[in-house]
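A protein chain is absent from this complex, but the other protein chains hold their places.
Every chain is named by a letter (A and B) in the order it is written, and numbering of its residues begins at 1.
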Amino acid sequence: MTEFDWTQLLDYALMGMLLAVGIAIVRLKNLFAAVMLMGVYSLISAAWFVSLDAVDVAFTEAAVGAGISTVLMLAAMLLTAREAEPVKAIRHWAALIVVSVAGAALFYAVGDMPVYGDLHSPANSYVGMDYITSTPNEIAIPNVVTAVLASYRGFDTFGETVVIFAAGLGVMLLLGLNPGKKKGDEE
Amino acid sequence: MIEIIAERFNFVIVIILMMTGLYAVVATGNLVKRLVGLSLFQTSVFLLYITMGKVFGGQPPILPEYSEGHGENDAYAGEAAAAVTDHAAEAADIAESAASHGETVHHAAEAIYSNPLPHVLILTAIVVGVATLSVGLALVVRIRESYGTIEDEAINHADYAVDSARRNT
Partner (left out) sequence: MTPHLVLRIVAKLLIPLIVIFGLYVHFHGDYSPGGGFQAGVIIAAAVILYALIFGVENAKRAVPTWFVKFLAAFGVLLYGGTGVATLVLGANFLDYDVLHPDLAHHSGQHIGIILVELGVLSTVFSVMMAIFYAFAGRAPDIPEGEW
């Protein structure tokens, strides 16, 4: 007699909340509420990441998605608009068609995905699990994700740092860091 | 058929979330709300990757350095709900026990861990995602200052007006 896995119930509750918040974001016209719900969505995803054993990812998603991303979107919203204007009905139908076609294609592909939680799926064999077995011998630190990020895949992290730097450079070039860029001054 | 879907139920939910984000991108005219929808889509894609890396009966990919490593199993399974805020406590425990033992006990062969590779990829993707989101928002701010609006219909009208005025002169 298998015992009931209570964490599955938690997963279902989180999924339900994510669906509700996602649909609410689509339907809202008030941008302030939409941005706040985006922060809530990120936080619930972070909780689901912990349930999926991805603790590093949950940490980053909570800090970046629910923290910084919400602040940036609020700041941008402050500078642009408060409400979204309604669009023509034909656009909603076109969007629905696009989404149905894309969704149908993805559902068709779900049959080929590996079974959820399978230890021997192709994604969980080969290199991924080899990192776990060789980290104690070659790097000797307990956190395998940091070992892979900073040592085994150090080049990728270097590229990522440069990408973040380039994005910061882009924002600095577009908006500028110094005050006094009021609209009246530029004319 | 039902069994196939039931075994892969998480993927179905993630696909529905992705389509919600895509709908928000296509169906709104407001640029900021489009970026919100794009961010929704992005987070759902992260969920898809991490779902693929989950292993039943596995632990987070942090190797214990003490012989009582298996006592942590229940701790990880039980505190999933508020665990995001409890990271300081977990981290303190692991750091303490790692410091108290001088040598590594190779328990990696006995315990099952979730696949660390998707975690690494998604960690990169999250931070790069917020960086590109900020560039997009900076562009929206500049568009607002140039056109006076951020609805794409109005921006298209303004562009056509400028174009036809230029063609007529």
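As a convention for this text, a contact is a pair of C-beta atoms (placed from the backbone, for glycine too) under 8 Å apart; a residue touches a chain by one contact, two chains touch by 3 or more.
Here the structure is a predicted model, which means the values were calculated and not measured.
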{"item": "Residues in chain A touching the chain absent from view", "value": "55-56, 58-60, 63-64, 67-68, 71-72, 75-76, 78-79, 81-82, 138-143, 145-147, 149-151, 154-155, 157-158, 161-162, 164-165, 167-169, 171-172, 174-179, 181-183"}
{"item": "Residues in chain B touching the chain absent from view", "value": "60, 62, 87-88, 90-92, 94-95, 98, 123, 126-127, 131, 134, 137-138, 141, 144-145"}
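Just so it is clear, only the chains that are shown with their structure count from here on.
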{"item": "Chain A-chain B separation of Cα centroids, rounded to whole Å", "value": "2"}
{"item": "Partner chain B, residues of chain A touching it in the complex", "value": "7, 10-11, 15, 18-19, 22-23, 25-26, 31, 34-35, 38, 41-43, 45-62, 64-65, 68-69, 72-73, 75-77, 79-81, 84-85, 87, 91-92, 94-96, 98-99, 102-103, 106-107, 110-111, 113-119, 121, 123-124, 127-129, 131-133, 135-136, 140, 142-145, 148-149, 153, 156-157, 160, 163-164, 167-168, 170-171, 174-175, 183"}
{"item": "Sites on chain B touched by chain A in the complex", "value": "4-5, 7-13, 15-24, 26-33, 35-37, 39-40, 43, 46-47, 50-56, 58-65, 76-77, 80-81, 83-84, 87, 90, 94, 98, 104, 106, 108-109, 112-120, 122-124, 126-128, 130-135, 137-142, 144-145, 149-151, 153"}
